[in-house]
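Left out: one protein chain. Kept in place: all the others.
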């Protein structure tokens, strides 16, 4: 089944390879006869995570089908250690689906720092913003449709017409990645510094990973998500 | 100086490392004493290109500053073997600059195949399309500005407001890549199947590369751009 | 089951993800509604291969367990787009197993070019070479064992003792790679320019891939292995 995210998005597992045992199997090839000391899988996985022995985690792979707004896709695609096939706006006609933030996520610019969000907008200001987002999306899509229509006219090339569409339109892709690089993605995107709209995808994936490789996820949560790093000077 | 591309874009060389001689220097480490047969640099470079000995070309590196529409950036970023720093729409306010195709590039959808362009639009249809593209960009940007304004209101977070902006808005980035992977990029994006708007960037970069590493570029042009591949069955 | 290669080596499939249908599934996300023209999977796969649309092939993944001589491993590991866990000579004691070429593969240096092999050695010369290879391996391993022994002595660190072992000793690893990059590996290593000892591994993997993704393998064979490339000037 698909995990629903935002107003029209989702994350859905298509396939995966490997599990906690596969991580240990690979790690034990490396350690060979010398693994007697770390007896159980969970202990071995925690040891690997703690010492940044990342290659055994690359032995697991997952493939997801994701539907997401374009501005989220633009952040996501920056993670280069993955395999991607995206819906093509050159060949195909995009669907009329736009992300419109819910009231509580219509956040103001933070006044404390440049990069974050403050309180949710309220009252008239919130209403005005929502109206614009909706009206501009609708109009942009109406024109998109009208431009590509071949009804009584030539019809603009799809690859050109899509440039009129705003960044809150939804796209889709298949996204395949190994577990080590997925953890790296999750550390950066399930983090408080990440934009809310990508963070909810990362959080949905955290749930998926927790089910898939519980021991690895627990180690990740402890040593990466929840960890504190002290600088040499700080120590 | 910057090479101008499209209506507001450019490609500008920031820095580079290596040249034709650096390719040969690296290749000769591999060949060692055995390189007497291939005497001159040009011949050696052609030999490497012909036999897909790609690693010596990785010994050259170039860094570009590029200004480009977002829908072009979305295609470009799919090339993962590069280093990128893009202008941030979370921290910063985007400029009011949009790509509006010139008359001769306002192409119709091809009727022969799904993926390409046909003739340029003409007459009223062309005028209507241009009006829409301009009006929608302008209105979207007006609303963007109005939404983030902190004048007498809270002001929507920049990271949210930008979702209202269409894909023809310009962005900028630093893009660094090695010569082998740049050739791979150019083969795919200076090709007739690539969308016109990214192809003009690829062509501008071809000019840059031709100046930078003339022998390597000549070999690339001959064995990649201009080459014909016959299938086994076809032979 | 394991595919035997050379005198003590093997290639064994541990796991895989995806198949011919998975390639098409991903490709059709990209093509969207526009795929009616390419009806069947085989045709679509041939189309993708012919046009260097490589990302759908990245949607398949395979994990192999390989046992191979160190000098083969040194060539193999140069393919960076894979995930690897190798048996550790720091933690573990290596086995006494060495590659000794069979008579017909004890080839002379080519007299025509610097990089290849000529006829097999014969007579006394062949016998002498085999004697040396065997005797030196045996002696090196005897000393390795004697050096690390902790019987009545401190015992040299394993990570140091192994430096005495020649490059024909066997090692093992788990090796995981996507299908696109595996094809790239096979094109370079199942090729006549590759050293015989790695070529036989590539050939064993070709058999595995043919069983796994028959349509993709057929397209690869036709458009990569069997193809002929003509330079622009040659055309």
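By written order: A, B and C. Residues from 1 in each chain.
Just so it is clear, contacts are C-beta pairs under 8 Å (C-beta built on N, C-alpha and C of every residue); 3 or more make two chains touch, one makes a residue touch a chain.
Predicted model, so just to flag it, every value in this text is computed and none were measured.
Engineer: Taking the entire complex into account, which one of C:13, C:129 or C:225 touches the absent chain?
Structural biologist: If we include the chain that is not displayed, C:129 is the one touching it.
Engineer: Would you indicate which residue among C:12, C:50, C:117 or C:187 is in contact with the undisplayed chain?
Structural biologist: From the options C:12, C:50, C:117 or C:187, the contact with the absent chain belongs to C:117.
Engineer: Can you tell me which of B:92, B:122, B:150 or B:229 touches the chain that was removed from the display?
Structural biologist: Among B:92, B:122, B:150 or B:229, only B:92 touches the chain that is not shown.
Engineer: Using the touch rule from the top, list residues of chain A that touch the missing partner.
Structural biologist: 31, 34, 37, 50-52, 113-115, 188, 193, 221-223, 225-233, 235
Engineer: On chain B, where is the contact patch with the chain that was removed from view?
Structural biologist: 15-18, 22, 25-27, 29-34, 55-56, 58-59, 61, 63, 83-88, 91-93, 172-174, 176, 178
Engineer: In the complete complex, the non-displayed chain touches which residues of chain C?
Structural biologist: 69-71, 73-74, 77-78, 80-81, 84, 90-91, 99, 101, 106-110, 114-119, 121-122, 125, 129, 132-133, 136-137, 139-140, 143, 146-148, 150, 153-160, 162-168, 195
Criterion: only the chains that are shown with their structure count from here on.
Engineer: Given that chain A and chain C are copies and touch, would you call their interface same or different according to whether over half of its residue numbers are shared?
Structural biologist: Same: most residue numbers at the chain A-chain C interface appear in both copies.
Engineer: Superposing the C-alpha atoms of chain A on chain B takes a rotation of how many degrees, nearest 5?
Structural biologist: An angle of 180 degrees brings one copy onto the other.
Engineer: Between chain A and chain C, what's the gap in Å when you average each chain's C-alpha atoms?
Structural biologist: 34
Engineer: Could you list which residues of chain B touch at least two other chains?
Structural biologist: As it turns out, chain B has residues touching two or more other chains at 114-115.
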